[in-house]
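Excluded from the complex is one protein chain; the other protein chains are retained at their positions.
After this line comes chain A, so read on.
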């Protein structure tokens, strides 16, 4: 607690110091805050840019006052003054345009933003002149491993759709499931249809079980990981097919096997008939020729063999 107050004091001091160089500074763009800004915890992210642009991903769980600091080493012609401003989601933030002085071979832009809800999340960029840009992407933890291919199941069967939040990411408070209805999402409530749906939640994993599938159950399902700041979504597609679908290739293969086996056996029969009728005399001859090598039970045993 003392530490965060100290940090806040430090930020205010910095503000006052930079006030001498910067004409105006107003608090960041926020919707009418539901929570007084000063009671939110604070956090800071700073990036030092050497090239032309950089993107930094910032993962947030709870509402926070986030101070974003950009430092740029400049290009070949280091002008003493350049204009810098902030953008949110591509639109310039009101009253954020300032003149940045070259200090210690660097330019610096800093601003505090109040991130309270889903609308506050997004892309914040600090822009130096028209040359350098650092983008901060503010988001709640994203669901990494989602199946990109559809899950296939059958009419009358049940299916398990799962979503997982990686071990490296913070665990969500709870999970929600939604089914896509046109362009909307409808939340699935188990109490409404307890025979059809089951939701099994563990800390980092959630499973939606749908029983007694029908073709209408196919489509996109969304799992939402609920965090204080917002709910992140992952989606999985479900395809419901009838049992006739795999049956067709199966029957085709069985027919192919029957045809081949019949062909091979018929070919062999025709061959053996030919040989039997032709070679009946010849085979006897062949037998006497190979008598000395004969290993069959009726053959004579040579010194080289012993019958077993």
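Assume a contact is a pair of C-beta atoms (placed from the backbone, for glycine too) under 8 Å apart; a residue touches a chain by one contact, two chains touch by 3 or more; residues count from 1.
Quick note on the criterion: contacts and distances are computed from a predicted model.
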| item | value |
| --- | --- |
| UniProt protein name of the chain not shown, from "Mediator of RNA polymerase II transcription subunit 4", "Copper transport protein", "adenine phosphoribosyltransferase" or "Solute carrier family 16 member 7" | "Solute carrier family 16 member 7" |
| Touching the absent chain when the full complex is considered, from A:153, A:176 or A:230 | A:153 |
| Contact footprint on chain A, counting only the chain that is left out | 149-154, 157, 159-160, 162, 207, 241, 243, 245-247, 249-254, 257, 260-261, 264-265, 268, 271-272, 275, 279, 283, 286-287, 290, 293-297, 302-308 |
